[in-house]
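Here's the structure, in structure tokens; my notes come after.
Every protein chain but one is kept in place in this view of the complex.
To keep things simple, chains are lettered A and B as they appear, and every chain counts its residues starting from 1.
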Amino acid sequence: MNRRVLLFIPFVIFVGLFFLFNWGMDQDPTKLELARKDQPVPAFVLPDLHDPSKTLNQEIFKGKVSLLNVWATWCPTCRAEHPYLVRIHETGQVQMVGLDYKDEREAALKWLNDLGNPYDISLSDQEGRFGLDLGVYGAPETYVIDKQGIVRYRHVGAVDDKVWKEILLPMVRKYQKEGV
Amino acid sequence: MNPKRKQRMLIILFVLGGVGIAIGLALYALSQNINLFYSPSQIAAGEAPKDTLIRVGGMVEEGSVERHKDSLKVQFNVTDFQHTITVRYEGILPDLFREGQGIVAMGRLRDDGTIEAQEVLAKHDEKYMPPEVQRALDKAEAAKAGE
Partner (left out) sequence: MIPEIGHYSLVLALAVTTLLAVIPLAGAWINDGLWMRMGRPLAYAQFLLLAISFGFLTAAFLMDDFSVRYVANNSNSLLPWYYKFSAVWGGHEGSLLLWIMILGGWTAAVAAFSKSLPEPMVARVLSVMGIVGVGFLSFILLTSNPFLRYLPNAPQDGADLNPLLQDIGLIMHPPMLYMGYVGFSVAFAFALAALMGGKLDAAWARWSRPWTTVAWVFLTLGIALGSWWAYYELGWGGWWFWDPVENASFMPWLAGTALMHSLAATEKRGVFKTWTVLLAIFAFSLSLLGTFLVRSGVLTSVHAFASDPERGRFVLMLLALTIGGSLLLYALRAPVVKSHIRYTERSREVFLLINNILLLVATVTVLGGTLFPLIAEAFGKEVSVGAPYFNTMFSFIVPVLVIAMGIGLFSHWKDTRPGTYGRRILPLAIAGTAGGIGIPLIYGEWEWSAGLGSFIAIWLATAQLWDVWEKSSGKSGVVAGFKRLSRSYKGMATAHLGLAVTILGAAIVSSYTEERDVRVDTGTQVEMAGLTFVFDGIQELKGPNYVADQGIFHVLDEGKEIAVLHPDKRRYLATGQVMTEAAIDWGILRDVYVALGEPLEGTTWAARIQYKPLVRFLWLGGLLMAIGGTLAILDRRYRIRVKANKARTSVGESDAGGTQPAKA
């Protein structure tokens, strides 16, 4: 009988590995908790993408629920999600703010010209400082920001029909109902 | 001992001996070849050992890349926005190396407080930062917030 016990060794080792992997999955950077959750958008002064002489700051988030979409022309997934953003914008249900992240201005303007501009306001963050303050891991990311300018939710990866209808839209509605 | 038992003993001894040597060797090789990661802040705080192969990561500071006039020597600053450290390197930088981009350099900390890099890595996929760089930046951010 004791020889049978030896045959369990591979199984036991595998169980150990399983717990290691299971733990490792939780360390995935895309799953890390949003550092800024329920805190105000960090203060910033950034140029308007369309008119760099004009600067914008965190006041743009006051009074309206906004979707802040982080994007860049070097990001293929951004191209994939773009048509959805255009569609969401057409519904006019929420203020759309674009953050052009670590990008070249000319390329970004051409992109918006070619693919359509889904943003009510476009910020240009060429150095990625604001993105860093906000805790951006990569593009695309989409944040829900309430009327007080408080970050309520972050979605990592492309926005599509499902994400919009099932996650973002209900949240936008909820915060729109709250008074200022 | 009967031949059958002798044979079994030999095999078991052989297996145990071989596996023992292998494990010892593996532990030794691991102890020689694991490279610990340090952020610029940790290096500034004196946590990193000198003249040992370590990895350093952070963002390449804008405007800090300086090329030597007639060789492939280059130096640039890596920052976690709390502290900054100078990295010296000779050779070709990866295609995705850019100012403002997250990188990891493998090299040794020298007496003058600079890193002499053997290898500079930028991730092949531009979408995400190297995870240890991201964590270093998060830590620096948390430290700043706590001040």
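Following the convention adopted for this analysis, contacts are C-beta pairs under 8 Å (C-beta built on N, C-alpha and C of every residue); 3 or more make two chains touch, one makes a residue touch a chain.
Predicted model only: the values in this text are computed from it and were never measured.
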### Task
Taking the full complex into account, find the residue in A:L115, A:I150 or A:I167 that is in contact with the omitted chain.
A:L115
### Task
Using the touch rule from the top, list residues of chain A that touch the missing partner.
3-4, 7-8, 10-11, 14-15, 17-18, 20-25, 27-28, 30-31, 73-74, 76-77, 79-80, 82-84, 86-87, 107, 114-115, 157, 160
#### Entry: chain B residues that touch the omitted chain in the full complex
4, 7, 10-11, 14-15, 18-19, 22, 25-26, 29-30, 32-37, 53, 55, 67, 70-72, 90-93, 95-96, 106, 123-128, 130-132, 135
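One rule holds for everything that comes next: only the chains that are shown with their structure count from here on.
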## Note on the structure
Per the C-alpha centroid definition, the whole-Å distance linking chain A and chain B comes out as 29
### Query
Which of the residues in chain A end up touching chain B in this complex?
29-30, 32, 35, 74-75, 77, 102, 126-128, 132-133, 135, 137-139
### Task
Could you please specify the touching residues of chain B with respect to chain A in the complex?
59, 62, 81, 100-101, 126-129, 131, 134-135, 137-138, 141-142
